[in-house]
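Shown here is a partial selection of chains from the complex, left in place.
Labels A and B are assigned to the chains in the order they are written; within every chain, residues are numbered from 1.
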Amino acid sequence: MKVSEIASLLRVSAAGDLDREIHGVAALETAGPADVAFVESAKSLDQANDSRAGCLLVPEGAILPGKTTVAVPNPKLALIRIAAALNPPAAHPPGIHPSAVVAPDAELASDCSVGANAVIESGASIGAGTRISPGVYVGQGVQIGANCTLHPNVTVYSGAQIGDRVTLHSGVVVGSDGFGYVFAEGRHVKFPQLGKIIIEDDVEIGSNTTLDRGSLGTTVIGEGTKIDNLVQIAHNVRIGRHCIIVSQTGISGGAEVGDYVVMAGQVGVGERAHIQDRVIVGGQAGVLPGKIVRSGSVVWGTPCRPMSEFKKTTARLARLDALAEKVQILGAQMAKLSSG
Amino acid sequence: MKVSEIASLLRVSAAGDLDREIHGVAALETAGPADVAFVESAKSLDQANDSRAGCLLVPEGAILPGKTTVAVPNPKLALIRIAAALNPPAAHPPGIHPSAVVAPDAELASDCSVGANAVIESGASIGAGTRISPGVYVGQGVQIGANCTLHPNVTVYSGAQIGDRVTLHSGVVVGSDGFGYVFAEGRHVKFPQLGKIIIEDDVEIGSNTTLDRGSLGTTVIGEGTKIDNLVQIAHNVRIGRHCIIVSQTGISGGAEVGDYVVMAGQVGVGERAHIQDRVIVGGQAGVLPGKIVRSGSVVWGTPCRPMSEFKKTTARLARLDALAEKVQILGAQMAKLSSG
């Protein structure tokens, strides 16, 4: 791909050596003469000057004399587009590997692929262009839409519903039983876990993440939401659209999460908590059961409170010793005054 | 199932339309005329009045005029029983799928089932009525009791012992090597991980939870204990009977947990800590290595302390600014007095 072709794909113009051949995308530090890299903002211009990249995607208005540049409104987004053009996804020829075990009544679109040793149970349906990798298990009656990718060793329990363009990374478990018991006569008796789980379109779920079905209700992961590795989604949780949930976060039974919510890593959300739209939750924060976190707020700590408050408290804590000393001195002065 | 049959199954009497046909269980909010729902306590009676449920399991003494009700001592427990009657577990015809790989000397009870692409190694034994799902790996010499369910893609390392009526959800790993090394000559040298792991009767373990074997000793999960998804149980841990361990909790090597202990989500327990009977540990709490948490106590925070103390400290923290200001003012007053 020539630099001129990159520019025309992005519908902008380029400066420098327009005929240079670009073969890949790379980071500024490691890019070579056949790579395109991106300059996120004006702050990185110095670093960009030192880069050996053959072509730089730069923010509009940036000036890099002697470099071959393509100026765009959002360089990082532009890199995504160029990467897609340079690295088309590997073709997965449709078809069912002879070692796969597919129930006779499963409905497979003619152009989906089923890998070696995958198992597809009775009544399941798999949409067009969907790729079921080796070792994947698809339970009874599971519905999977079109153009999904299930990476190796994913497990989907019976009855789960998965939309279009969903990616499940290896080891993901969809639709396992929720964790609900009633204590009676000295034992924990299992509460029925008969509900559904629905994963909407364009969701991506990271490796070894677990998502339980509803107990009586339904677990829902909204359209466009992205979930990282090793996250736990409990029964009856409802997550809205276009959320970002970072690794090792756990969301307890019946919690509700709005749209465009961001949770950093290792967050814990208690049962039936309600996190409204566009909330940001800081890493390792804990949201108490039943707590309502208002739309647009930024919270941190356990129990979570507004970020600014948490930071102030943390700063105060660092000076707690000084405060205690001051009180000590005041006490001594007071004793002197009183006795004086 | 008629309402009258529900009542007779529960050995109580019903009020309202005794002939109504009930086909399923549901939550109060989503139940329809063919569903039975439960009313947990008197607090939910208003909600129950608005429910469209065809039949309501209510606490004894509750009055819901115009509704079809069955009054029982424990409505949630009653729902479990009715759900079991309405949703008998899917039949899993005994037999070994032709694609399963079973060692010739493995001992399989005649009415157990082994799914597609499962692997059962030499010397393993599988009890009556036990279901080994597709993709499960059962190592050498593993003993699994009767009426267990191993969901797809579970791994059981060699030598593990599993009791009766145990449920292992997908991705569970039983009996992997503990994490123990000796530092010598600039490297970590692996300590032998030769011990056992025993999972007693009626244990349920959630998806992608990991349980290590003992190093020289034995890891034990006591009878009736329920473990959620993504929990880590290290080598030589001993967990008592009928505990509840919520998602993403981690229990370090050699820790001991009594009976009827409850740990909320994301709890961390240090090496060789001892958590006695009936302790409750709050979410994200950290129990220090070697710490003894006394029987019946309720603890929270890192390092964990009694819940009441943790809450008081948290409240104080929120007022720390005010305290600092007060000291500031006192200081000024003192300076004035002293100089005056």
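In this section, contacts are C-beta pairs under 8 Å (C-beta built on N, C-alpha and C of every residue); 3 or more make two chains touch, one makes a residue touch a chain.
All figures in this text were calculated on a predicted structure; none of them were measured in a lab.
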Whole-assembly copy number, given 2 chains displayed: 3
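By our rule, only the chains that are shown with their structure count from here on.
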Approximate Å spacing (C-alpha centroids) for the pair chain A, chain B: 26
Complex contacts: residues of chain B adjacent to chain A: 24-27, 29-30, 74, 76-77, 79-80, 83-84, 87, 90, 97, 99, 115-117, 133-135, 151-153, 167, 169-171, 202, 204, 206-208, 224, 226, 228-230, 242, 244, 246-248, 265-266, 283-284, 314, 317-318, 320-321, 323-324, 327, 330-331, 334, 337-338
Contact footprint of chain B on chain A as seen in their complex: 99, 101, 117, 119, 135, 137, 139-140, 153, 155, 157, 171, 173, 176-177, 179, 181-182, 184, 186-192, 194, 208, 210, 212, 216-217, 230, 232, 234, 248, 250, 252, 266, 268, 270, 284, 286, 302-303, 305, 309, 312-313, 316-317, 319-320, 323, 326-327, 330, 333-334, 337
